[in-house]
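All protein chains of the complex are present and in place, except for one that has been dropped.
And then chain A:
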Amino acid sequence: MANQWVTQSKAAADAHELKRPVLKNCVKAFLVGGLICTIGQLVTLLLILYFPFTEQTAGNPTVAIMVFFSMLLTGFGLYQKLGQFAGAGSAVPVTGFGNAVVSAAIEHRSEGLVLGVGGNIFKLAGSVIVFGVLSAFFIALIKTVLLQLGVI
């Protein structure tokens, strides 16, 4: 008898569940994500035009500048609002990584600089770094093998 109500309750809850508006979210993510990347491209262009950077070397300072922008927006409480609107559009670009790092640092400031900020700053972004390094390792391994075999 008890199990019957578990099944029926789950069915009732599922019937009322509000589905995520996937298509709308995709469109918003595309527009905001695209806008962030356009700003990034503009930064790259300015670095090449007005500073001693080339197309090859402008990448890293661009990332640093974009993370800096995201840090400011996070600190002023604006990135979170952008995130609710844009979803993946603001989470996937490097600004989302910056937001994950900075928001964790702000949040855990109350537990001190070492254990609080230091210990928690990569709470969310840590897995990005771990799996980023791990996948880079495997890609490099595949490239090395292919080079040795003379395929590329």
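As a working rule, contacts are C-beta pairs under 8 Å (C-beta built on N, C-alpha and C of every residue); 3 or more make two chains touch, one makes a residue touch a chain; residues count from 1.
Going forward, contacts and distances are computed from a predicted model.
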item: "Energy-coupling factor transporter ATP-binding protein EcfA2", "Sulfite reductase (NADPH) hemoprotein beta-component", "Stage V sporulation protein AD" or "Formate hydrogenlyase" - which is the UniProt name of the missing chain; value: "Stage V sporulation protein AD"
item: Those residues of chain A which, in the complete complex, touch the missing chain; value: 5-6, 8-10, 12-21, 25, 74-75, 77, 79-84, 86-88, 90-91, 96, 99-100, 102-104, 106-108, 110, 123-124
